[in-house]
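Of the protein chains in this complex, one is absent; all others appear in place.
For chain A:
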């Protein structure tokens, strides 16, 4: 079967077409053939743009390509969570598969925790496939394809990229390379940890802003890791990241997996960052998104953007328009002198990317990002620009 992939890309992006089930099947088969040749850990060169969760927000993905450049003009590493939540998961994953087939060397697709049969049955992708195609076949083709996605990326032997985070049983990159990834995501073990784990500020001491809201319990064998309140994976702190980077001769970990109000978040003195690429998440969170542009000199630029303008998107029926309860803005204002500090020298003499002007520091002079990320930031209203609104996540229950 000859396929005009470029024509299919414009069918999807311009005519917003849903491709036939037979075509989807063929595309997935071809994509598996490409992915099966790739190792669990893929090594890529800079410059490259790293993208976090997009969660089926197709129109915002198109906006992302307008802002960051489309393949092959820009090299991309996608960190997973392509589907679920948004209303256009099918279109989103279809487009990414097409780009992967068109430019296999310039596009890397990493597996997220949502690229799983069990998770997509809970969070929307399965239902969307049945709604759009009348059956589960398309869902089966895509979830079979997900088994082939790579687990991690290393950029220029410097930056480790993964969807979730670190694992207490993974000390070296080589250990990731030898696992059998071609299967449904397991519930525990190294693969589960890589896609489910989260960094935790000030781990392991209790933090009012921790996801579980309580003192995490450290794992007996490796106290720098604690079980995650998500039910899979671990929480980990600065020490775990520092050790992993040192053992593997790397300088930075970039991951996604957690909502960031400002689109990104830097932690642990710039040892780790979170990139989130779904603006106004679920069409109501009012957050910004970003992509991480790694330059040829390994400089980091977090390119922040808001949701695609209303007049350019097809709003899903029955859902509130953009803005959410925080209102949304476009890119934050930037002064002329962007970098406050000169580039720091990280581990092993590698250059650590310069800090941007909107980074703020906590009491220990640790960069914590421009603002606390995620919904829990509103627990202390006074921290959040005094915006009106009741404090506390629980108040959402009353709205």
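Just so we're on the same page, a residue touches a chain if its C-beta (ideal position, glycine included) is under 8 Å from a C-beta of that chain, and two chains touch if they have at least 3 such contacts; residues count from 1.
Basically, contacts and distances are computed from a predicted model.
S.K.: Which choice in "Large ribosomal subunit protein mL51", "Sesquipedalian", "CBS-domain-containing protein" or "ER membrane protein complex subunit 3" gives the name that UniProt lists for the one chain left out?
M.R.: Going by UniProt, the chain not displayed is called "CBS-domain-containing protein".
S.K.: Could you tell which one of A:31, A:194, A:245 or A:259 touches the chain left off the display?
M.R.: The one listed residue touching the chain not shown is A:259.
S.K.: Tell me which residue among A:123, A:146, A:203 or A:236 touches the hidden chain in the full complex.
M.R.: A:123
S.K.: Looking at the whole complex, which of A:56, A:71, A:226 or A:263 touches the chain that is not displayed?
M.R.: Once the missing chain is taken into account, the touching residue is A:226.
S.K.: Name, in rising order, the residues on chain A that touch the hidden chain in the full complex.
M.R.: Given the touch definition above, chain A has residues 84-85, 113-114, 118-119, 121-124, 187, 196, 198, 211-214, 216-217, 219-220, 226-232, 257-260, 281-282, 284-285, 373-376, 392-394, 396-398 touching the missing chain.
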